[in-house]
Structure formats: C-alpha cells, structure tokens
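Note that one protein chain is taken out, while the other chains of the complex remain in position.
Order of writing sets the labels: A and B. Residues in every chain begin at 1.
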Amino acid sequence: MTPELLVKFSLLILFLPLFSFLILIFFGKRLSRQGDWLGTSILFLCLAFSSIILYYKLTVFPEAINYTFNWIDFGNVPLIGELKISLGLVVDNLSAIMLVVVSIVSSLVHLFSIGYMHGDIRYSRYFSYLGLFTFSMLIIVLTNNFFTMYVGWELVGLSSYLLIGHWYEKKSASNAAMKAFIVNRVGDIGMFAGIMILFYTFRTFGFNEIFSMISLGKIPMGSEAWLTAAGILIFCGAIGKSAQFPLHVWLPDAMEGPTPVSALIHAATMVAAGVYLVARTFPIMTADALMVIAYVGAITAFISATIAIAQNDIKKVLAYSTISQLGYMVMGLGVGAYTAGFFHLTTHAMFKAGLFLGSGSVIHAMHNALHHQKDHHTDPQDIRNMGGLGKKMKITFITFLIYTLAISGVPFTSGFLSKDEILAGTLAFGGLTGHYLIPIIGFLVAGLTAFYMFRVVIITFLGSPVDSHRFEHIHESPKTMTIPLIIFAALSFFIFFSFNPFGAASGWFFHAIERPEAIVPLTVQAADSTTFEEALHHSHTTAMILSLVVAGLGILLAFTTYKWKKINADALAEKFNPLYKFLLNKWYFDELYDKMVIGATIAFTSVLRWFDNNIIDGMVNGTASWTKAVIFGYTEHKKEKRYSSIIFILLGSVISITVAFYAGQWLWNEHSFITALLFAILSGALTFFFFWAGAGGFDKYVVDGMVNGIAYLSGFFGLMFRKFQTGKVQTYIVFVLFGIMVLFYIFR
Amino acid sequence: MNLVDILFYIFAIVTLVSAGITVYSRNIIYSAFSLLFTFCGVAGIYVLLNADFIAVAQILIYVGGILMLLVFGVMLTHKVINVEIKTGILNIIPGSMITAIVGGTLCGIFMSTDWLIIEGVPPIKSTTNEIGTMFMTKYLLPFEIASVVLLVALIGAAYIARRDKTSKQSV
Partner (left out) sequence: MQVGLTHYLFLSGILFAMGLYGVITRRNAILVLMGIELILNAANINFIAFSRYGGMQIDGQMIAVFVMILAAAEVAIALAIVLNIYKQFRTVNVDEINKLKE
C-alpha cells in the first residue's frame, strides 16, 4: 500500500457513484428491477474502499496525502501576472473519516430506499440522483482547493433540488425544492465573494498554498479585517448549506422530499458539508470570525430547539432537531473545540440518519395502513395520528429509542461522548473569553433536545393507539428497511469511537483529528490550542455532570407530561397561547422574510415605477410639450402680429446702421479708406440680411436649401450605387476583392 | 531531385489538377469526386510537412465527413438522373481577372519576401502526442470553445434543415 494507491482508490470512490448516475439516468428503466441493485452495490463497493483508505490512513500514513495537477495554465497574463489553476485532492484524516461517513450513510440509505421507494413512478431516476448526490458530496470531501469545493457545493445543491422535488406533481414539493435552491444561493454568493477575496490575494485556490502564505504573513489587502471578512464570507456558504440562522428556513420545507433523501442529504451529509467546510478552512479563521461562527451556531441551536417542541409533524421535529444539532457543531467549531465539533458531525450523522430512516419506516407503515383503510385525509406524518406503534413495530421502536438516547446525550451512546466534548468546549470558551451566554445556551439546548425527542418517542410508540382499526393494519417494515436501522443503531454506541464510555479523548478519533495550528497573525488569533486544552481539561467533569443533569431533567419532563400526564400539555399551551403560537409558527421566520424581502422588493419596484412614470416620462413629455409650446407660440406670433416683424426689421436696421456709422468713422480716422469701405459693405450686407431674415428669406433659402441639397445628394449617390447592387453575392465578392487589391497596391 | 521532392511534385500535381477539375467541370458530380483527390493530395502534402496527425485528420474529416456532406447536398438538391446536374457559370471575365490578380499578387509576395527559415529544428517524433498535450494545456480554452461551436453547429444545422410542420404541405 503506497500513497499513490490510496489516491487511486479515492479517485475510484469519487467516480463510481458518477458512473452509477450515468448508467441509471440513461439505461435505468431497461435494467432489471430498474437498476436499484447497481446503485446500491456500487455504494457498498465505495464503502469497502473508503474503509480500506481509512484503515491505512490511520495506521500507516500519518501525513496528509496531496495529489495536485495543473488544470489550466494561462501563462503570463497581462496586468495580472502568472495565472494557473491547479486542481487536486487530499486524503488526510479529516477527509478519510468523512469518506467513510458519507459512504456508510449513502449505502445504507440506498438499501433502505429499495423498500421505501418500492413501486415509485420514477424509481430508477431516484436512484440515479442518489448517485449524483454521492458523487458531488465526495467532491466536497476530497477536494484540496476552493475551486472544486465550490463546484461540488453547487452540485450538491442541484442534486438536493432534484431530490426534494422528486414528487414534483405536489405543488408543495416543487416549491420546497425551489426554496431550498434559492435560499442556498444567498449563502453561496457570500462564499463566492470570500473565495474571490482569497484568490485575488493569493492567485491560487489550493488550501495548502493559501494556508502557507498566510502563515508567512501575507494576508488579503494587508489588513486583518479583510482576513476576518473572507473567513465570515466563506462561513456564509456554510450558513446556507448547513441551514444556520438566518438561512435555516429551507431545511424544514425540504422534508417534502422522500424520507431516505432527508436522512441522506438533509440530516447526515449535505448539511454537514457546511460544518466540514468550516473545519477545512479553520486555520484561516480569525478570533472575530470564530466568535461570529460560535454565536451563529448558538442562536441557531436555541431557536430551532424551541421550535421543535411545538411541531407535530414527525419529520419537521427531526428537521428542527437537525438544525439545532448543526448549530451545535458550528458552535463547537466556533469556540475552538475543533475535534469535538467534527466528532459530533460523525456521531450525529449516524444517529440522525437512523432517526430519519426510523421515521421513514413509521411513515411507510402508517401510509400502508391508511391506504388499506382508503383514508386519504389523515396525515401519515402527524404524530397525533400515531400512538402505540411500539407494540407492532418492535425493531423500529427499539432502534428509534437508541437513536433518541444518543441524541439526548445519555451515557454509553456516541451522542453522549460528542455532546459532552462540545459542552466542555463551550464552558472552556466561556471561561477564557467571558462569553458565558454560549455555554448557557448549550446546556439549555441539551435539555430541550432530550425533552422534544422523548416527546416524539412517547407519543409515537408508547401510549394507546388513536384508531384501533388503523392499528390493526400497522406492520413492521421489510428487511431492506430494518437492516439499515439495526446497523445505524449499532453505530450509535460509544464502542466504535472510544473504549472509555465517559471520555472520547482517549479514543482513536481524538488522536486522528487534531486542531490545526493557527496560522493567522498573532494579534487576531483565538486562544491557542494548549491554553484551550488546559481550560477544556478543567471544565470537562463539570460539563459532563451538568449535561447529564439537564438531559435527565428533559427526559423526566417529557415523561411527566406525555406519559404519566401529570402536566397537561394542552392546557399549558392554552395558557401560554401567544408563546405556543409563536413556536408553532417557527418564530414567524417565513412570514418575516415574506414581509421583509418580498415586501421590500415590491415596495422598491413600486417606487421605481413611480419614478419611471413621473420623472422619466415627465422629462420626456415635458421636453416635447415645451418645444411644442415654443414653436406654436412663435408661429402664432408670426401669423397674428405682422407688426412685430416690421419692428424687428426696423430695430435691426437702426442698430446695424448706427454701429456701422460709428465704427466706419473710427476706422476712417484710424485706418485706411479700403478697410472702412469693406466694413461699410459688410454692414450693408448685414442690414440687408436683417431685412431678409425678417421676411423669412433665411428660412426659405438657406435652411430649406440645405435640406433639399442633402436630399438631392443622397438621391444622386443612391442612384449611382444602385448600379452596383446586382443582388448577386458573387458580384459583391468580386467588388470586395477588387477593393482589397487596390488598397494593397496603394499601401504596399 | 530526391525522393521527397518527387513526391512533393506528384502530390502537388494531383492536388492542383483535381482542384482544377473541381472548379472548372460543368458536371457537379465530377466536381465532387475530383475534390476527393484534392483532399487526398493535400493530405500527402501534410505528410511531407511532418504533420502526420493532421494528414490523418484531413482524410477523416474532409474525405469522410465534409465531402460526404457535400455529396449528400448534391443528391438532395438535384435530380441526379436528369441533365440538370450541369450547372452554369457567371461573371467569368471579372472572375478570371480578379482571380488572376489575387493569385499573381500572392505568388509575387511569396517570391519577393525574404522568409526567415529556421532549419535544423529536429522534427517532432510523434505529433499526435504533442498535439494532445497542447490541447489540454496551452490550447485548452480554444479547445473548449471549439467543442461548444461544434455543438451549436450541430443543433443549428438540425434546426435549420428540419422540415416545419407548416411548410410540409407546400413541399
């Protein structure tokens, strides 16, 4: 095993899903079973290769493997200098782990989809789009430069759009697809601007080249503020893709897509791409940029956790919990707990994909039961229509419970390890900088998460069935759907990440992923790793105890409210009605954007319209009417008051005669007779001109004469040139050639 | 006169004679077929000039593609069996004059110019390899644009030549 072989393997992993996409999109319908076996087996092949890469990367090659080639060499461009674009890929611990995460989730989702999407009208197209998505996601994971990162970024946006709108006959689905695409664009513009700032300064897209130049002290425009701006702008891309506040509105709507898609794209991989981007570009983030990132993450985590409490759609709850957990990861990276943030990405990918697939299994069962009942009005995704499903769907229930324990941060699960590390990081951050709001939000959200997740579990799986007839028809899902659930449930235990259930720091993960050395100038550096590690070490036990307490409180509250009915949730909602409405309507973000963005656009366009109608048109019309008024006034004047014309003539003559007389006298005295005579003739002509002009002669002869002359001339030339216009192309060619020859012999 | 020179003259004569037939022949089918020999002769000239890839491309593109298209064009727009295949000529006198002037001027320039001839440059062993490398490096942008041009030409030709539903009755 050599580094070159690893690069070849990763290229193979990258292009296999593309191959699956191409085959399925063109020939999918002709293959047996519409080609689902092809996409699934290719993904399992990818999983095998990624596991090999991860194993060898961790055991044999500690250094990052870079593979770069020149894509375009513009040479020496005028005004810019040397310009070339090189592309390439990097296999380091970060990308190797991410490779395995993506291929595990993608392959299991493929497997799950075989059961879930059975009988769909666009079955093969669905699988081909899954392949396209996996390919684009792997571009993001493997790239070593911003250029292909951006390409992959847009490609995952595209495939997400295609998959959300899979059932595009439904208006809400196609709208949700467009919303996701457009909201993502907003973030991408920021990312593009950030990349351009970096490219303008460094003339390269490569991560390594940019990092090494910054560490040598070269920063954009020579000011730290620009570096901060570039960092925050690149983070804007993550805000869009990872559904962070304020661009989080697209993710809940994206649940209109098929549930396995939600598991793959909108829970485990694509939305984690934003977190991955921040982790990749972590070295260039200044202290200010990291502060922004931490606060955005914290605000996102808090807002979406509160919204999740009031939602009744099972997928919406999971969507908001995803946003909240993504906020957690971003917050973790922002406070400097780099490893913890990325660790949470990995663990969260497993149990959140599992949660979505579990909800998919429930929805599938509900859908079948409702279909059996011929009931098309009841919403199969509403948890109030479920209840007691645990008795019928044993595997789904148990696995779902395991994921819920993991996400709530109960010990012995992977979620406990990662969440605990992030919370310890926030505590350390609070201690170092004094921003204690972030750890407070962190612990609050941990409690809220435990509460709303157990609310879903209790309402869905425990308790008594809502409709006993419907309950009769609920069945456990087929094997292709339960096997992925079991695998994800297994991966939600601590044992895969660390042998110590109460500290991940001793596990392989924390050895593989280390916080990169800060390279930004010292003045804008965040607290360096050693100081931070020290603080982290101190806050670790506190964080663990506190997080256990809040998680326990959340679970207890959920049980008292929904299981033992000690607290009446409905009455509480009635009592705090405005707050409940506020949460149910998602803090009115959609309405706010509707009013702010769309309303503002409409208002702005109406202002423009007013401007166009009144100012621009007014100017044009005014000019016209003014000219008209002047002309009409003049002609009226000419017609009616003949006298004034005479006065004009007389006055003109008097003035010119007087001037001529005095000037002539002066000339006679000072100069010669000839000069005076010439002047007299000139003034006489002037006088005559005034007479003539008064009589309209000027208009008639000079102006009209000029116009007629031009008309005659053009007519003359037209007639002359008409002889050459034979209408035959070849004659024209002869003329042109003749002209060229003449010019050649003139100028040679 | 060595062998290369003799080959040059053979190819030049083939090229020019068949080009002459192409241009002067009254029968359009004769023109099309003698154009075939012109293209092959030019391909031979390319080989003499150390451009083996271009020579093969010449045969493939011109003989295999363009000439076939032209023959198709002839077939589609003429009744082959009829006498109509003969076509007329126009403005012979100005045409011959201007052609003579242009050709004379060109040859005069070729004669009178003192060309900078760099001899002793070792010929490239495999132009195919070199051309491929150049396509991917120095000429990447023109290459991409050329591919777009070809695509547009493909779509445009199909669009222009397609039979409208409305004009179907009239044809």
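Following the convention adopted for this analysis, a contact is a pair of C-beta atoms (placed from the backbone, for glycine too) under 8 Å apart; a residue touches a chain by one contact, two chains touch by 3 or more.
On a predicted model such as this, the values are computed, not experimentally measured, just so you know.
Within the complete assembly, residues 725-730, 733-734, 737 of subunit A touch the chain that is not shown. Annotation for subunit B: contacts to the undisplayed chain at residues 4-5, 8-9, 12, 15-16, 19-20, 22-23, 28, 31-32, 35, 38-39, 42, 45-46, 49-51, 53-54, 57-58, 61-62, 65-66, 69-70, 72-74, 76-78, 87-92, 94-96, 98-100, 102-103, 106-107, 110-111, 115-119, 121, 123-124, 127, 130-131, 134-135, 139, 142, 146, 149-150, 152-154, 156-158, 160-161, 163, 167, 171.
Simple rule for what comes next: only the chains that are shown with their structure count from here on.
Work out the mean CA point of subunit A and of subunit B, and you get 50 Å between them. Those residues of subunit B that touch subunit A in the complex are listed here as 90-91, 94-95, 98, 101-102, 105, 137-138, 140-141.
Those residues of subunit A lying in contact with subunit B across their complex are 70, 72-73, 75, 728, 730-731, 734, 737-738, 741, 744.
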